[in-house]
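Structure in structure tokens, see below.
Only one protein chain is missing; all other protein chains are in place.
Showing chain A:
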Amino acid sequence: MRETTMAGKTLYDKLWDAHLVKERDDGSCLIYIDRHLLHEVTSPQAFEGLRLADRRPWRLGANLATADHNVPTTNREQGIAGIDDPVSRTQVETLDKNCDEFGIVEFGIQDRRQGIVHVIGPEQGATLPGMTIVCGDSHTSTHGAFGTLAHGIGTSEVEHVLATQCLIQKKMKNMLVRVNGQLGPGVTGKDVMLAIIGKIGTAGGTGYAIEFGGEVIRNLSMEARMTICNMSIEAGARVGMVAVDDTTIDYVRGRPFAPTGELWDQAVESWRNLHSDADAAFDKIVDLQGEDIQPQVTWGTSPEMVTGVGGEVPDPEREQDPIKRGGIERALQYMGLAPNTPISGIELDRVFIGSCTNARIEDLREAAAVVKGRKVSPRLKQAMVVPGSGVVKAQAEQEGLDRIFIDAGLEWREPGCSMCLAMNADKLGQGEHCASTSNRNFEGRQGFGGRTHLVSPAMAAAAAISGHFTDVRELMQ
């Protein structure tokens, strides 16, 4: 283990130490898990494993389940029967059955609180500062925005957590990503994170727990901090975190599962310590300057293939490294893009505003502000908005955002993962270009042969209006 007694502790060190149950002789550690989130895709084999070994969940009340990946974004009044694909239906039914059988609380697909698992945890106060949080989903890093130690796990680990409330872990290294200065207008948390990934690469954070700090991060809302932590995994890091401050505490206060009364005061007092000590040592520090960050657009098939909206698709000829050159060539071929094409020259077929990265209320407000009083380009086959949860949807409707979207020609859908990974009916057709607020632009991610460009909600909204990428700052003038 690293010597941590002399220097101060990082936030990650503190969270780790507070959850260490036992360090074994071989250096592996047993870490206690406070919150376990479940969804339909990565849990069935884990429940089956429990049954086969005749085991019960260790602490039922620590678990929260919801169906999100497979759920349709229309016809929700029919419940599970409204899922056309029988294989998807079985998976959602299996989650219901497993939660019933074991006694795990689940927000079913007709529950108003249902939504993408990483949206509902914070929204319900099931995510609290200082917790360890895991889920069979790599974007569990989202919850790190609350000063938690949160990361994705595989299905065998889902079973392990259910059965023991612990995980076997090795400590990661500490990385600090500092975003200094100020962001310009029209530049959002998503752009910050895409710029970070562009800088350190998709393997840049492998083996590290990243803490995001600096003035820009301190000034961001919880929603934007969640967007940033969400995509830590796209930078290779399982864990992304932000220190707790008033913004965090104000967000958590009054949430359904948050503590109240005396317990709240006691909790807040302990949460105030959830930051890295001034003299804490990091294994690696990366600095970015907020003023340098432009609205970002990915042009390739990996999130690190990204540039500013004013930029161009790269020319593989100019890349020295043969493996990288091959990667660029393959990506351009898949994306159907010629070298040196200006980003603003990329024409679009669809726009998707949604996912655990960008489907919270603030994201929808940003998108609505851009499309308000305008019309979606006739070039587009479809532009859709999929709120992250039933609660977000209700809030947006109360604010009239749904009307703004519908009037502009965007579709207003029911909550779920939707076209982020296209496990339900929402997909790209072959060769179609999509401006998407999700987190992965991998080949086939949004549909067989589909071409994804990752952007912020504001940039997706601007693209919906123009039919191609446009600098959203021009629409804001």
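Basically, a residue touches a chain if its C-beta (ideal position, glycine included) is under 8 Å from a C-beta of that chain, and two chains touch if they have at least 3 such contacts; residues count from 1.
Here is the rule we use: contacts and distances are computed from a predicted model.
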item: Hidden chain of the complex, named as in its UniProt record, picked from "Aspartyl/glutamyl-tRNA(Asn/Gln) amidotransferase subunit C", "MoxR-like ATPase", "Glucose-6-phosphate 1-dehydrogenase" or "3-isopropylmalate dehydratase small subunit"; value: "3-isopropylmalate dehydratase small subunit"
item: Touching residue (missing chain; options A:422, A:435 or A:463); value: A:422
item: Contact footprint on chain A, counting only the chain that is left out; value: 21-22, 24, 26-28, 30, 32, 34, 41-42, 44-45, 48, 53, 55, 58-64, 69-70, 85, 87-88, 90-91, 94, 103-105, 126, 128, 130-131, 136-138, 151-157, 159-160, 163-166, 168, 170, 202-203, 206-207, 233, 236, 238, 257, 259, 263-264, 266-267, 270, 302, 323, 326-327, 330, 421-423, 440, 442-445, 448-449
